[in-house]
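Dropping a structure here in structure tokens format, bear with me for questions.
Note that this complex is displayed minus one protein chain, with the remaining chains in position.
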Amino acid sequence: MPVRHFVKYTFLQVDPAWRRLDDDQRNADKQEFMAACDDFAEGHLLRSFSLVGTRGDADLLLMTQAQNLDRIHEFHVVLTQSGLMKWCRIPYSYLAMTKPSEYSEESRLEVRPGHSKYLFVYPFVKTRAWYALDGDERWRIMQEHIKVGREFPSVDLDTSYSFGLDDQEFVVAFETDNPGDFLDLVQRLRTTESSSFTLRDTPTFTCIACSVERALGALDGAAMTLAGS
Amino acid sequence: MPVRHFVKYTFLQVDPAWRRLDDDQRNADKQEFMAACDDFAEGHLLRSFSLVGTRGDADLLLMTQAQNLDRIHEFHVVLTQSGLMKWCRIPYSYLAMTKPSEYSEESRLEVRPGHSKYLFVYPFVKTRAWYALDGDERWRIMQEHIKVGREFPSVDLDTSYSFGLDDQEFVVAFETDNPGDFLDLVQRLRTTESSSFTLRDTPTFTCIACSVERALGALDGAAMTLAGS
Amino acid sequence: MPVRHFVKYTFLQVDPAWRRLDDDQRNADKQEFMAACDDFAEGHLLRSFSLVGTRGDADLLLMTQAQNLDRIHEFHVVLTQSGLMKWCRIPYSYLAMTKPSEYSEESRLEVRPGHSKYLFVYPFVKTRAWYALDGDERWRIMQEHIKVGREFPSVDLDTSYSFGLDDQEFVVAFETDNPGDFLDLVQRLRTTESSSFTLRDTPTFTCIACSVERALGALDGAAMTLAGS
Amino acid sequence: MPVRHFVKYTFLQVDPAWRRLDDDQRNADKQEFMAACDDFAEGHLLRSFSLVGTRGDADLLLMTQAQNLDRIHEFHVVLTQSGLMKWCRIPYSYLAMTKPSEYSEESRLEVRPGHSKYLFVYPFVKTRAWYALDGDERWRIMQEHIKVGREFPSVDLDTSYSFGLDDQEFVVAFETDNPGDFLDLVQRLRTTESSSFTLRDTPTFTCIACSVERALGALDGAAMTLAGS
Partner (left out) sequence: MPVRHFVKYTFLQVDPAWRRLDDDQRNADKQEFMAACDDFAEGHLLRSFSLVGTRGDADLLLMTQAQNLDRIHEFHVVLTQSGLMKWCRIPYSYLAMTKPSEYSEESRLEVRPGHSKYLFVYPFVKTRAWYALDGDERWRIMQEHIKVGREFPSVDLDTSYSFGLDDQEFVVAFETDNPGDFLDLVQRLRTTESSSFTLRDTPTFTCIACSVERALGALDGAAMTLAGS
């Protein structure tokens, strides 16, 4: 039987002072961080992204998934042992769970493994006026929203739920290889009825899918070398 | 006779630079912090939680309770003597008091000792439109709210009051072993009438119940060893 | 003839790094700070409070009063010479003046010397809708507000005025030995008509009255010793 | 022919760590800063103010004026060479231009040289509802505003314009020797019709007029001595 999963978005930003350390130290710091990710990824979904060049307030995103929240906690505890986390802040952090959608049969209880070049993520809060509508009305409005989405088949969507767990109601994640298509979709959705019930949909993160190794290399422009080599 | 108590939520975040100190120093810093907690816990309720992996802006929560506010002040003064507080900020802090509820006979004058795996806390402010309703109307609306809550028996609630003492009106704390149930309850409550009178219910903290020792260990991924051993 | 006074609320927060200095240095830093306070207090009202344990973003409050703003400026210049101010920020600062109230004959042109255990302070801004009411209407509404206040005789009030001098319109300061009474009063006031004209009444500070010496001791949990002894 | 001028308000805050440097270093840092101001002041208006004791988030204000924006840029480049700017942030910065007023013949194309003890400055934004009124209606409302201002002859006003240049629409600067008069004027203006069209008028800075030398001395409570003496 499919079960609900916890999904965690952890955005990291490195202190510029870390870039002043010598190459060997930075390489070792990254190796320890990558080892923690590799361990977690053996039994769980872990995806990594770089935000270098797309945001100024975050450098790297780890998206992790587990059935038990304690696994996500333990992974982050192990991360704190790595040299890199002695120089990082977590400027944004979103905790969510998967859940069947009320409005669509396409929703999933696990987030999709990576398959696109770019991920677009934002925390989402609806107005209370939305929740005051009756269920049929909400269903009708969402069908228009879903229909517009289907006009952009190059864009995929994963929604997870944060009610009571974190500051937002949803974490919305779109994926595509064509950012221009996604931009056009979002602009097109502004004129749908559902759009008027949006209270907050920022910050909006453009994330470049890549391996943990490459995402770490983007922090200081230095390719990683094997420890001890 | 039961008396009202002060309840204090103190969220700590450690400077990443602390993780660069050597193991012995960090162990000593944690020992001093734990000793202060142990002393206070002899005569008062003290509960500890880890937020590593659930938030980016807080690492550890101490919830303390006392009949006299000066005891809570003195406990925090003693904390400042510990090595750990030479490297910590308090990014969030909520001061409240217990008080009988106008709407429910289940309210308490002491917060509950820990009994669940997870605690969900948020500061809560209602709109002024709520307070402009007459008392009977508020009572009717709250009964619907309470009725929905009872449909989720795995979730317990402790509300404390902050009017005039701090920036929020209430501090709301839910406990459960099943975060998914709590998420469903909060989403369900969005469609009740009372929900439209919420002005602010963030930040929302997901807190993992654990001993002070374990919460401290989660700060740097290092288990504590006995001082001098 | 009574004259109007300037009232200044200066909230300090010490850098955690200061707690890493050795005992003698910290003691000297506090002595210099206390000497500046003692000098000012010879000719002016100066009251001190600790916020350790009640807030996370401020540690100590100095409330000072003078007929001439330059005296308050000069006092803060002297403070910058003290060792402590080499490690402190001023996260909150409120400048105000006394003024006779339009609504009550009990207002004063000097703030009260300390007489209660706790002080509750917040900056206050009313909605512009309030000021669009005619004067009689405002007077009627304030009488209800004042009447509710009189039901809580254990709570005293000092209001000062900041229009044009600082970001708020008023600085409101309540005093009492019984925080529970004050909490009940503020909750009770929410249902008065005047409450609907509140635009902002946060942050709200719970402040523990104590000598400068004790407030300084609470910063690092170390009692002060005489300089040179 | 009178021409429009650029007006720049640059608020500085010194890092508390600067106060830990030895006296000679701090004196030299201030000398370099003062020399840059003296050079600019030879051909342009430059006024200086201290905010020590009136604000917690800014210590010193420089108000500068030039016909060409490049002169203001170059002055700030020279400032960065001074020792003091190695330890300062600019927490607030307002760029504006002079412009004839639509509503008053008293407006000027140059800001006034200093003549009062105190300056009160705030960035100002009107609601869009204001701009939707027709011009006659705006004129009528402003006449009431101006009439109230004239009841306080001890208070002078300089308004400059920031549309498109900075985050605010206007920078409003009042001057007086009597802060109490100004406070009374601002409170009185709250009840005028124009007041309901204010969107933002904070932060509001109380600034004490003084020479650059005195404003620098207020940063660390040390009077400057001549370089080399």
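All chains are identified by letter, namely A, B, C and D, in their written order; residue positions are counted from 1 within each chain.
By our rule, contacts are C-beta pairs under 8 Å (C-beta built on N, C-alpha and C of every residue); 3 or more make two chains touch, one makes a residue touch a chain.
Just so it is clear, the model here is predicted, and its values are computed rather than measured.
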Touching the missing chain are A, D
The one residue from A:116, A:198 or A:211 touching the chain left out of view is A:198
In the full complex, chain A touches the hidden chain through residues 16-17, 19-20, 50, 52-57, 118, 120, 174, 179-180, 182-187, 190-191, 195-196, 198, 202-204, 206, 208, 217-222
Listed in rising order, the chain D residues that touch the chain left out are 4, 6, 8, 10-11, 15, 69-70, 72-81, 85-93, 95, 97, 99, 128, 131-132, 161-167, 169
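Please note the rule applied: only the chains that are shown with their structure count from here on.
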Joint neighbours (chain B and chain D) are C
Fit chain C to chain D (C-alpha, same chain sequence): the rotation, rounded to steps of 5 degrees, is 70
Separation of the C-alpha centres, chain A versus chain C, in whole Å, is 44
So, in whole Å, the Cα centroid of chain B is separated from that of chain C by 27
Two or more other chains are touched by the chain B residues none
Contact graph of the chains (line, ring, star, complete, other): line
A full list of chain pairs that touch reads A-B, B-C, C-D
